[in-house]
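What follows is part of the complex, with its chains left where they were.
In order of appearance the chains are A and B, and numbering begins at 1 in each one.
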Amino acid sequence: MEPITTIKCVDEESQISAFYDQIPEVVNNLLTFWNTKEGFEHLEPTPMPSHEAVVRIIHKARSLLFPGYFTSTKLKKSNLAYFLGQETTELYADLSQQIVLALQHDCVRRSLPCSSCRPKGHEIALRFIETLPEMEVMLTSDIQAALDGDPAAKGADEVIFSYPGLLAINVYRMAHVLLKLGVPIIPRIMTEHAHSLTGIDIHPGASIGGSFFIDHGTGVVIGETTEIGSRVRLYQGVTLGALSLPSDAGKRYRDHKRHPTIEDDVIIYANTTILGGETTIGTRAVIGGNIWLTESVEPDTKVLLKRPELAFLGRGRKTAK
Amino acid sequence: MEPITTIKCVDEESQISAFYDQIPEVVNNLLTFWNTKEGFEHLEPTPMPSHEAVVRIIHKARSLLFPGYFTSTKLKKSNLAYFLGQETTELYADLSQQIVLALQHDCVRRSLPCSSCRPKGHEIALRFIETLPEMEVMLTSDIQAALDGDPAAKGADEVIFSYPGLLAINVYRMAHVLLKLGVPIIPRIMTEHAHSLTGIDIHPGASIGGSFFIDHGTGVVIGETTEIGSRVRLYQGVTLGALSLPSDAGKRYRDHKRHPTIEDDVIIYANTTILGGETTIGTRAVIGGNIWLTESVEPDTKVLLKRPELAFLGRGRKTAK
């Protein structure tokens, strides 16, 4: 039996050929549509930063933060200078180019006169690279927090190589520095890339102290104006979000503090939601799982849900022996 | 000191060589297994659509929906015709080929006589491309809904480039059109690709109106027979699902309406679950977060959880000053 894909007859071929003949008309309709379309500037947008380039920048910066980890080159103290020189130069070239694009795009969007985007982009790229040692110190504290908090962690290498929480925090720390340096668009592209890989959605505008650990992580949301102290630990599905908003919220609440403040040494268990810009969770507080919290909590407090009663139908709960 | 990877001795090499010698026997065992195995047709399956090709189709279609956004080519009105012509032709070639494979696979699976899969595949590909302008209008309304609903959104470009909600909705809108045009398998591969990237799981069979916005999105599930009106807004972790099913549910409930109906202008906050094919949420209703709802709600209703009491151990909740 002949395989089905080779069934052919004159009639079929002529039908298919007729469809091909319709392509110019379809293209013409698309062209008319785009030429008369109002709304967002879908054509001739100012060149934007490239998603691929931003991902490449994340990788390059990580190879400088963890030399020897994300490279096939065999690194020793003796050849480290060459490696750092080469990687830094490449990162600088990529990053300055993308920042320039982001700055120019922003100038055009806001109809600002743009006369210094190029040198500004190069300066910011350099300032960013200069922060890498201090970022590495923060990340080392985050790695230690993972080792301290997770009994399943077998060693620092495992955390660096495979913990989604560390990846999300690492990308957030880079994006946050770029945002502080005044870079538009790129920080959000970075954190959304990490969100896509890890299910952890940290807005680059959030501010987060050292020794931060997110376990498992899928579903975590940390909003734009959240403030988190040092040595805080979160589990999967925790939302640090805004209170419910009216439907024109986009306009009215832009730039307000809308998300909570979490002080030092707080632990928040899985699937808990904490909302509101005036909500503060005090130092060393422990917030149980599956809780919905919209009020502030004093330091050294433990918040537990008085669990809703469960109904056991059938043989029921197991009694202790 | 020599690095460890080069530790070698005659004994080691002969041991390793002995393992290599065992490969033919291992292969033979695999071969015997596959040749005698019953069950799914793991061998000689009809050629299937390729995952990579489907991803390529998504990218091509997005570059036609947002010309100038996902391409490195510099687009102007003057060269737009060439760009659209080239991209449309490539999309048509890829898409018609994959649809033909999907149709043929389906015919074989259901033991139908297959005599017109090829011309049918080409026709569907053409019909799909013709719907792009109207799909673009829908997506423009979705982008505007994101700008209206999210105070952190800085502009349309940021939404197009980095919002997972828009990506998931965009892929869903393509998959839904293909499903309506009678294409098997490919729509589901498309939405599962978006699910993998965004954590948002929209079945291509769902029907969803314009100005739809999903914020954050991780954990959202929208089932096969869900109906959603216009200007609806969802947050992360919302499930629009089926009521609990017996264990042979797969057979008994296929093709029934099992998922809720959400009318126009409804807002559903984070981690709420709404279940059942007869559950209808009326126009302009607002459903709070973390709610479990299996009954219908009248229009203009606000549903809130009478929060389960919290226990505060230690210094307790903060009293207003």
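One rule holds for everything that comes next: contacts are C-beta pairs under 8 Å (C-beta built on N, C-alpha and C of every residue); 3 or more make two chains touch, one makes a residue touch a chain.
These numbers come from a predicted model, not from an experiment.
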Quiz item: Please state: how many copies of the shared sequence does the complete assembly contain, given 2 in place?
Solution: 3
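Rule of thumb we're sticking to: only the chains that are shown with their structure count from here on.
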Exercise. Can you check how far apart subunit A and subunit B are, centre to centre, with Cα atoms defining each centre and the answer in Å?
Key: 20
Quiz item: Which of the residues in subunit A end up touching subunit B in this complex?
Solution: 3-5, 7-8, 12, 15-16, 19-20, 22-24, 26-27, 29-31, 33-35, 37, 39-40, 42-45, 47-48, 50-51, 74, 105, 109, 184-185, 188-189, 192, 195-196, 199, 201, 203, 205, 218-219, 221, 223-224, 237, 239, 241-242, 244-245, 247-256, 258, 271, 273, 280, 282, 285, 291-293, 295-308
Exercise. Spell out the residues on subunit B that touch subunit A in their complex, using ranges where they run on.
Key: 3, 46-47, 64, 66-69, 72, 74-77, 80-81, 84-85, 88-89, 92, 96, 100-101, 104, 107-108, 114-119, 122-123, 125-126, 129-130, 132-133, 136, 140, 143, 147-158, 160-164, 197-199, 216, 218-219, 233, 236-237, 267, 269-271, 286, 288-290, 305, 307-318
